[in-house]
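The complex is shown incomplete by one protein chain, all other protein chains being positioned as in the whole.
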Amino acid sequence: MILDPLIGGIAIGCIYSLIALGYNMIIRAMDLLHFAQGEVMMVGALTGVTLVAGLKVPYLLAIPLVMLVCALLGLALDTFAYRPIRHRRVPTINVIIATLGASILLTNVAMLIWGSEPIRYPPVYGSTALVVAGLRIPQQYLAPLVIGGLLMAGLQIFFTRSVIGIAMRAAAQDRDTARLMGINIDAMVRYTFAVSGAMGGAAGALLGPIFFASFTMGEIGLKAFVAATLGGLGSMPGAMVGGILFGIIETFGALWISSAYKDAIGYAIMIAILLVAPSGLFGRRTRA
Amino acid sequence: MGGRRSALGWVVLGIAVLVLPWILPQRYFLRVVDLALIYGTLALGLQLLVGWAGQLSIGHAAFYGTGAYTSAILTTKLGVPVEAAFVGGGLVASLLALTLMPITRLRGNELAVATLGFGVIIHAVILNEEWLTEGPFGMMRIPPLRVGPLLLNTEFRFYYAALAVTAITYFAFRRLTRSRFGRALEAIRQNEEAARTCGINPVVYKSKVFVIAAFTAGLAGSLFAHLNGYLNPNDFTFVESINVLMMVVVGGLHSLGGAVVGAVLLVFASEYLRALREYRMIVFGAVLILLMALGGEGVRAVPRLLLAAARQVFRAARHRWAPPPGDG
Partner (left out) sequence: MAEPVLLAVQAVTKRFGGLVALDQVSLVVEPGEIRGLIGPNGAGKTTLVNVLSGVLSPTSGSIRFAGAEIAGQPAHRIALLGIRRTFQTLRLFAEMSALDNVAVGYHGHQRAEVADALLKTGRARREEQETLEQSREALAFVGLTVSAGTPAGALAYGQQRLLELARGLVGRPRLLLLDEPAAGMNPAECDHLLGLIRRIQARGVALLIIEHRMDLIMEACEQITVLNYGRNLAEGAPAEIQAHKDVIEAYLGQTRRA
């Protein structure tokens, strides 16, 4: 049946969306590709399994805790790694390389702390599935759909209704004017890293029970980047739509086309988009 | 004068480098040196790409692997003489680089990810096309390098071939960067829009640098194939691309000599710090971040900073222990 994989694809897509939102937030605010975003997600997944399996924290409580941890992680990365580099007015290439360094650092620290074997989450979902209009939605897909959806909606409200959210958007759009209006740009950047960290953490906590948690999970972050490109780099709606779309494409791609070249095909599509329609679906190219 | 001193420096370096295998003939050591030279060539190409053309390419392993596998396939499956296969590795890699011409239009982030994707695609081909590359089993019994009748089947003999390749690459790039071509690259790197209004077409120049960098990477790959005798797809992944980038960064962006120094440092650190497996990569990651904070000069910044730090300490100590005159 076509609908079962579709629901799975959308569910995974919601998780990609959360990671992609993190990418796009940072790209929009500082034109920086945060290579370590996937690793933040990875730390989230591993922290989650420690909380749930080790400390017996109920899963639904673990999710916001993981988000908090990853928000702090994002903050730490900015404070200790990226900010010093930005303040020294070095070429952009240096900052990108620094994020690569951060991703290597996080991957290996994770391996040190959690070991090199993938860790399975204890069963956090029941086996009863939600049946809606004849559609059978297993709990493990329901969670990313519902929680992911709530987070995305919450983020929209945050950016459109809250003072900090609006200030962040202002700072991203026109740094100098925002500064003149009294907005503390450094603080906005900090918030950006914290919020995108939280999104990544949520993604990790949601992904863990579906597959497993491992220090190599950061690679999934790169796939989310393809999703972000698809939706339009720097665009919030783009990240949401791009993530879900990519989740669907990937699921059906693995079903219908060879799965060995699955990743390669994803990247080929991304390169094609960058060349032909670089703004993706929703993005706006800043250069005339 | 400075000129005389640097010429003397080159002579000393040249002699040291030529007699090295005679002084330290241990096989393991020479093998590490051989690897360092191969990576030196690799890093030089990437340095031209990143430090001069400003193209953050994180898929360089694709060219490296293409060269290695091309040379291996030509010699083991098609019976092509090693000397020709060696050059063939470079040529095929540079042909592959031509396909990247469209992406040179992209800027910063987008270019980086496009090269990442390119690396993944090439790796997927190497891994899956078993009829061509033996896939995950790897290619075996790759013949050693030879120069005419002379078989370079020891680390000692191989050293001189690798040294020649690295040295020629270095001096060729030196000439290139000091020419009209190099000046155009600098102009593009420093202010691309202004360069265009001076008649320079950035796409053409960036593409040419990709081809040149790919050629040297392909040669490096061929060298590796014939040194190792065995190839595995796992050696040519994104991780490897980052390795080479780290060498360029450690040596300092925009420095040809730095690329070689970075390669030597990292290869030796990798080999001799093997015991510290996990910690090694953590240190690398941290060092990468630190070096970027220092402004991209790489390890060259270290002596300068140490000197500055020493001066600070000295000044503070002097102030502490020798009270200023007119006191009390």
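In this document, chain identifiers A and B correspond to the written order of the chains, with residue numbering beginning at 1 in each.
Assume a residue touches a chain if its C-beta (ideal position, glycine included) is under 8 Å from a C-beta of that chain, and two chains touch if they have at least 3 such contacts.
Model, not experiment: these values are computed from the prediction.
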Task: Tell me which residue among B:Ala68, B:Ile103 or B:Ile212 touches the hidden chain in the full complex.
output: B:Ile212
- prompt: Taking the entire complex into account, which one of B:Ser6, B:Gln26 or B:Gln190 touches the absent chain?
  reply: B:Gln190
Per the touch definition above, residue among B:Leu24, B:Leu98 or B:Ala172 touching the missing chain: B:Ala172
Statement: It is residues of chain B that touch the chain not shown, namely 172, 175-176, 179-184, 186-187, 190-191, 193-202, 208, 212
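Here is the rule we use: only the chains that are shown with their structure count from here on.
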Statement: dist(centroid_CA(chain A), centroid_CA(chain B)) in Å evaluates to 32
- prompt: Once bound in the complex, which stretches of chain B touch chain A?
  reply: 50, 54, 56, 58, 102-103, 105-110, 112-114, 116-118, 120-121, 124-125, 127-128, 242, 245, 249, 253, 278-279, 281-282, 284-289, 292-293, 295-296
Residues of chain A that touch chain B when the two form their complex: 27, 31-33, 81, 84-85, 88, 90-98, 100-109, 111-112, 222, 225-226, 229, 233, 260-261, 263-264, 267-268, 270-271, 274-275, 278, 287
